[in-house]
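As you look at this complex, bear in mind that one protein chain is not there, while each of the others sits in place.
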Amino acid sequence: MTSSLHLWLIPLIPFAGFLVNGLLGRKLPKALVSTIALVAAAVPFAQVVYTWFQLGGIPLPYVEHIGTWIQTGAFNAGIDFQLDHLTMVMLLVVTGVGFLIHVYSVGYMAHEEGYWRFFAYLNLFMFFMLVLVLAENFLLMFVGWEGVGLASYLLIGFYYLKNSAANAGKKAFVVNRIGDFGFLLAMFLMVFHFGTLSFSGVFSQVAQHPAWQGGFLSAIAIFLVLGATGKSAQIPLYVWLPDAMEGPTPVSALIHAATMVTAGVYMIARAHIIFDRSPLALTIVAIIGVATAFFAATIGVLQTDIKRVLAYSTISQLGYMFIACGVASYASGIFHLVTHAFFKALLFLAAGSVIHAIGGEQDMRVMGGLRRKLPVTFWTMTAAVFAISGWPPFAGFFSKDEILYQAFLSPNGGKALWAIGLITAFITAFYMFRLWYMTFFGENRGEDRQLEEHGAPVHARSDSTLVLEAEPDDHGHGEGIHESPWIMLIPLIILGILSVIGGWIGIPSAMGGHNAIAHFLDPLFGTPPAMVGALEGSNTLALTLAGVSFAVVILGWLCAHILYFAKPELPAKFAAKLHGLYTLVLNKYWVDEVYGAVFVAPLLAVSSYLLKGLVDTGIIGGATYGSAYLTSGIGAIAQRLQSGNIRSYAGWLALGAAAVLIAVYFGFGVHFH
Amino acid sequence: MVPVSWYLILSAILFSIGVAAFLIKRNIITVFMSIELMLNAVNLTFVAFARQWHQVSGQLFVFFVMVVAAAEAAVGLAIIIAVFRSRNTLNVDQVDLMKL
Amino acid sequence: MLTDHILTLMIFVPAAGAFVVALLPRKVRIIRWWTLIVSIITFALTLHLPAHFEYGKSGFQFVENYSWISSPAIRYHLGTDGLSMWLAVLTGFLSIVGVLVSWRVIEARAKEFYFFFLLQQTAMLGIFLSLDIFLYYCFWELSLIPMAILIAMFGRERGPRTALKFFIYTFLPSALFLVAILWLYAKTGTFDYVTLHGYLQNNPGLFPAGAMFWVALAFLVAFAVKVPVFPLHGWLSDVISDAPTAMAMVVAGKLGLYSIIRFNLGLFPAQAREFAPVMIALAVIGLLYGACIALIQTDLKRLIAFGILSALSFCTLGIFCFSVSGLDGAVYQFINEGISGAALLALAGFLHERFGTLDMERFGGLAKKLPYMATLFVITTLALIGLPLFNGFVSEFLILSGSFAQHHGWVFAATIGVILSAGYMLWMIQRIFYGPESSMVTDRPAPDFSPREHILLWPMAVLMLVMGVLSPFWIRAIDQGVSALANQPVQTISYLEKR
Amino acid sequence: MNTTPQVLRILPEVILTIVGVLIMLIEPLHARGKSRRSLGWIAVVGMVAALAASLFQYTLPAGTAFFGTVKTDAFSVFFHVLITGISLVALLVTLDATNAETEGMGEFYALIVFGTAGMLFMTCAVELLLVFVGLEISSISTYILAGFRKRSAKSPESAIKYFLLGSFATAFFLYGIALSFGATGTTHIDTIGKLLASGTTPLLAIAGLALIIIGLGFKVSAAPFQVWTPDVYEGAPSPVVALMSTGPKAAAFAVLLRILYGAFPSLHGHWVPILWWLAVLSMFIGNLGALRQRNIKRMLAYSSIAHAGYLLVAFTALSVDGIAAASFYAVAYAAMNVGIFAVVSHAGEFNDRLTLIEDYRGLAYRSPLLGGAMAFFLISLIGIPFTGGFFGKFYVFTAAIHSGFVWLAILGLINSGIAAFYYLRVVAALYTRPTENSPVRFVPRPTMPLLIALVLTIAATLILGIVPGRILDKAQAAAETYPSITINPPVPVDQPVTETARR
Partner (left out) sequence: MHLILFFIFGGFCVAGALNLLFQRHPINSALSLIVVMTSLAVLYLLLGAEFLAAAQVIVYSGAIMVLFVFVIMLLNAGREERTHGSKAAYAVGIPGAAALLGALVYIFLSNGSTAKVSDYIVNTHELSRVLFRDLLLPFEVTSILILVAILGAVALARKEH
């Protein structure tokens, strides 16, 4: 190799930050804690940027062998880091956005106790996330994979004194574990079939055997998908993400919007060689993606908690990325991943800024009219809203459009995907503008609060001590609603800019751009199979599709404008009319309840009644004590012989004597003469 | 002349009667007597066999048994007296303080 | 030269220490300091093994072999290989842990406690290091007594009853075990493991399959009870929850599993392969069963007990798949279990010291009051649920991936256990440390960790991490120990099918 | 005929007799109510002398004396040493447990001494007549000793029970001798053996054998002839129980071995199955009966029945190993049982203040030494390694399995598992905190004799458990005085295994 990049430093520095803050943070002053944390987040970013400029001189993929992790006679796995184009993109996103959010948090969490804990966890997350993207083998990737899960568990449960938070954390971890279960099985299969888990090893073997189609590759791919659905909150395992909003808002921005939840997409892209061999798996991915995109979007329409709306939109956007992977157009998936990281992080941060401003309130019904009070937040948020709902030339437009376009082109059932994607786009535009209007327009409904209107977090307020730690509102009511400090606004602005221009890296040739990111990733993915037939002459098609989707977006905006700005009384009417549908969606299709009833409750019931009650206490315990009592019962009989009466003793003696005599005489054993 | 086995059978009968007496009699002294009876039965066997084998030792054995019996009688009766002192009954059925 | 008798030294230093304890005056401080010193010395001695272990050298090392009794040919034959070496070290380490855990708990009758405690150490080291089956059996039985007495004297309220249960449970099968040993002796005229091993390997099918079947079964059952393997775990939860922490740490797992590998795989490979299907089934059942029951426990120690059952079933699974990785993983797993489980039990013990109860319903929000306790609880828990970078993950991955080749279905089921373990462990954490503070927690003044507790637990936590990252350092030796067993030539005389 | 002076062959017996007479002569010199301890010490000295004499007998060449009525060989000397040892400890225990106002201690010591002499005669006699007389001496003296606790109503009861049933059994034994005399025309053990080996086997011999087994089975309290044991042990003074649960039993076992292997080896086809059943019955009845016992002496009585069963297992082995194992087990059992009764009789004193197991609750607190010792003996009785009890069991069952009695071994070891249950209950009691008014608070401090006794027994148990080599060699030597019966063992080795396997 030419020059060592010391990739290992990239994850290690955040880990160092975690150790320092985690062990000593309790004692250190806040300033120092935040400095450490920021440095630990900044340095990797700097290094990544530096590496970016080195790229020219290095043959990719570039691999660094740090050491052996597991070695047995049959199998071994190393601690190897690898850098290639995909990793590069991910690194930039993770470290970049990560750093910004660190900065933001310094302001947002300023008044929290356990400040040090928060930053320690944040650094820990960075560490695992970076391991995840840098790993050169599935096992190491799995380290990051579970590690980010752990970090998110810790951060969601940051306000551990709130039951809801603790529950959400646990739920997130366990649901993710279900995904990891798939990942593990996939790895077992790989070990079984390839004898190794390193990317190079596995992929080269697959490449060498063109005969391998579907079969066990499908099995591996499908198990991987199960893992991905867990991490990326797709059907059927998306349920943890909305609850995860219990965590502090920066966490939601970093982990549950920008980075961690995209790990699933990254993993599928990473393993695309396997997926390419398994149409079945790809179809499954596509279906999951589109279903999730649509389904989550519909739920988003009726949510009133600002963060939950964003959560469902995240799920829905991730669905888009899955669609992209499903149609084997990984590049567009990654592209959307990047843009989404920008605007979704921004949305969350802005929402956080709003919440922060009005003192921990998350219920949109009690917001409104904040436009003037929070100008910066408003404008940045606006940029993000336009980006996500896909107005040109905002970032979201290009990436989402690319995905829809690829879907449309893809041979198997692409049209359907495209259609549903389009509808989703409409809904997305609708609920995002709904959020936008409800938050910033109209007059502030914050004064006339009746408790019954309030959502769950408001209930939490009833216990004042909780809220003091729960949300930073000790000054919220003090001097009324106010703009957040600059340290929070700067990241907003930067991300705002990015969500405007971020999409330009992928302007399709049809619109006179030259899809830079796609080309950048080409060496990894090659040209998406769908594109092959469609490259030339399809400019018109591309443009028409773009036009259609834009029209749909505008439609969505119009509806939102009418319902939530022009005629605010209408929604209630609709709700009354379509009552059934309304309640169904309002209760998120009762999925949580169904899961609870179908999986959790039976498990607990079986465990406690059948296993514990019947088997453990009944059979096993019974057998133990039963035999004990039996023996001592026989013992009682043996004692009965001891009547204490000489004559009866003599009787036994006589009988015994007779028995022995007869036994010996007629008895067993050898006969004589 | 009488075959030895007749003597043996006689002794067996006596012995068994002794056993039965031991089982049936209630008075400790009588119970003890039945033991003496059993010993006598054995003695008869010895003598009979001594006669059959022309062996003096058989008869001497009987002689020793008598001595032993005497000794046992002395001790046994002493014990019986002790029991009578502590319980003031001679009924074996009432000598069952210890059981189970 | 002392180092020629290093094993003897290791085994009998604790015994000598115990003897001294018996003579010491009844001053708690003196006695426990003395015991601490003794166990530190023991640990130091055990460290001599890895320091001078010759890798790549097959067979046993540090061997001592003298005739003990001539006419039944019983030898005093000690030795260690990659399989038993780390177990000896672990025992030494845990003896220190045990002393520190009992430091404050044991005030009354400290003399008896530490006397039997040290005796227990001797017995366990003896089990791992003796190569004469008779000698082995002596230590095996000997290990029951201190355990039972300590449970009876120092256990929670139901101590004596539990002690009895434990003793009977383990003593009855080892009676049949003894019969099997004697039968082997009657047939081969030797108790010596090495000789016997060679003998049985060189002329297989020498004895009728039926006889060997029952002999192997007698061995297996005796060990399986001690592990415990699924339906034989009746004693486990009682013992774990009633025994003094120092004993609960060592009662389950390594003794039985080690013996299964050493004897059932070593002496009776064919029979072991015959038992394998049943054992694997039981392992997986036990694994899920333990996890499920742990889910609904309200008593912390019982939860731990069933967690242990579940975690140990992994080992059984790994052992009976006869793949190198599986065996490596199994051995590594029960070493890990020894450390993490001990740590968790220690933590539970500390909790009990502070609050006098382990009923999780009565806890809540403790993390605010005892942050260090909470931190270590979480770390240990994560290690136990096999989070990557912790020791548990390496072993579980090795076991599962190693066993996958033979038994897709079972491994699939076993992997579900990974989900469940996360479930009950995190729920346990949540019920104790998270949520609003319970009245008991607020009322009771409870100090956070004392220096002793820090000294005790942080090294263990670090160890869990280090063992998770640098596993080859340990597995190298283990690998050497078990690889011979995994792929030794076995002509499969299947007794059951023959019938 | 060798040139050894004949008296040397019965030296221990002679010594004991003299000592006994001496005691009786000195006894009247003590005023009534004065302490008789000095007599006790004389007895101890005499016993030590006898022990020394027995050990000295090892130097003698094997041979008979007094016209072939006695025979000193490795076998008899082995049991001489054992029995004198037992009696020595028993005497020490007596010295510890009795006090000045106990009545008639002079006779007490004398009886122990004479009784021991009787047992010694039993072990060295090869003439059934002498065996019979010796048996009577030991029995009668124990009958009397059992009745010595006149204060309690139980003691005479146990005496009368022991006496009546004992004589009852003796009658059977005697009948047995008579019939075997009738079968062969002699009462000399070895001659009987020779005669039976040559030529056909008259039925009389078989019947005689059966009756002899019955008589001796009673003496060793083997089921179904065990009924008397619990009652007698409960009523008798603990020191006496210490003696009679071991000494006469050892002697009786010696006689049984002598007769079975000396006189009736050719009939093994008949007595092996019987002993098999006796062994199994004794083990089960003993252990199961003990399970629910609340009275400690009764519990130990049941346990002694069970141990008789273990010992009988060795008899079936039909091999030198078997005899050796039996002899060794006799020693091991004696050591631990005398030991535990030493503690019991000290704690309960002569009049049994502590009777129930609960009464022993917390003894380990009152006196760690006593509690520890007792626990130790109990553990040895369970048969935990590094104690005599374990090695005893080990040898016994090895022998059994060697001759193919796998099932016997399995049953036996299962029994030892059951036994653990009730022994441990006592251990647990010893180590639970005593209540306010629990009787252990009044347990006196250990006295010098007790300490000696405990040291002796504990040392013996440990030595037997850790370095049994020497003693085992002696047992082996003792066993080799009889040609092991090497007829193909009734059951081929792996048969029980496979045929059960087939089920």
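Read from first to last, the chains carry the letters A, B, C and D; within each, the first residue is number 1.
Methods note: a residue touches a chain if its C-beta (ideal position, glycine included) is under 8 Å from a C-beta of that chain, and two chains touch if they have at least 3 such contacts.
Quick caveat: nothing in here was measured; it's all calculated off a predicted structure.
In the whole complex the chain that is left out makes contact with A, B, D.
From the set D:74, D:88, D:117 or D:285, the residue in touch with the chain omitted from the display is D:117, counting the whole complex. Across the entire complex, the residue among D:133, D:165 or D:281 in touch with the chain not shown is D:133. In the full complex, chain D makes contact with the omitted chain through residues 10, 17, 20-21, 24, 32-33, 66-67, 69-70, 103-104, 107-108, 110-111, 114-115, 117-118, 121, 127, 129-130, 133-134, 136-137, 140-141, 143-144, 147-148, 150-151, 159, 202-204, 206-207.
For chain B, the residues in touch with the chain missing from this view are 1-10, 12-21, 23-27, 29-30, 32-34, 36-37, 40, 43-44, 47-48, 50-52, 54, 56-57, 59-60, 62-64, 66-75, 77-82, 84, 90-94, 96.
Although one chain is not drawn, its touching partners on chain A can still be listed: residues 641, 643, 645, 647-648, 650-659, 661-662, 665.
Here, only the chains that are shown with their structure count from here on.
One finds 78 Å separating the Cα centroids of chain A and chain D.
If each chain is reduced to the centroid of its CA atoms, chain C and chain D end up 42 Å from each other. Inter-chain spacing, taken between the CA centroids of chain A and chain B, is 97 Å. The residues of chain C that reach two or more other chains are 168, listed in rising order. Multi-chain contact residues, meaning those touching two or more other chains, occur in chain B at positions 22, 31, 92, 95-100.
By the touch criterion stated above, chain B contacts chain A in their complex at residues 19, 22-24, 31, 92-93, 95-100. Within the complex formed with chain B, the residues of chain A that make contact are 639-640, 642-647, 650-651, 654.
Residues 165, 168-169, 231, 233-234, 289, 292-293, 295-296, 323-325, 328-329, 365, 367-368, 371, 382, 387-389, 394, 397-398, 400-402, 404-405, 411-412, 415-416, 418-419, 422-423, 426-427, 430, 433-437, 469, 471-472, 475-476, 479, 483, 486 of chain C are the ones touching chain A in the complex.
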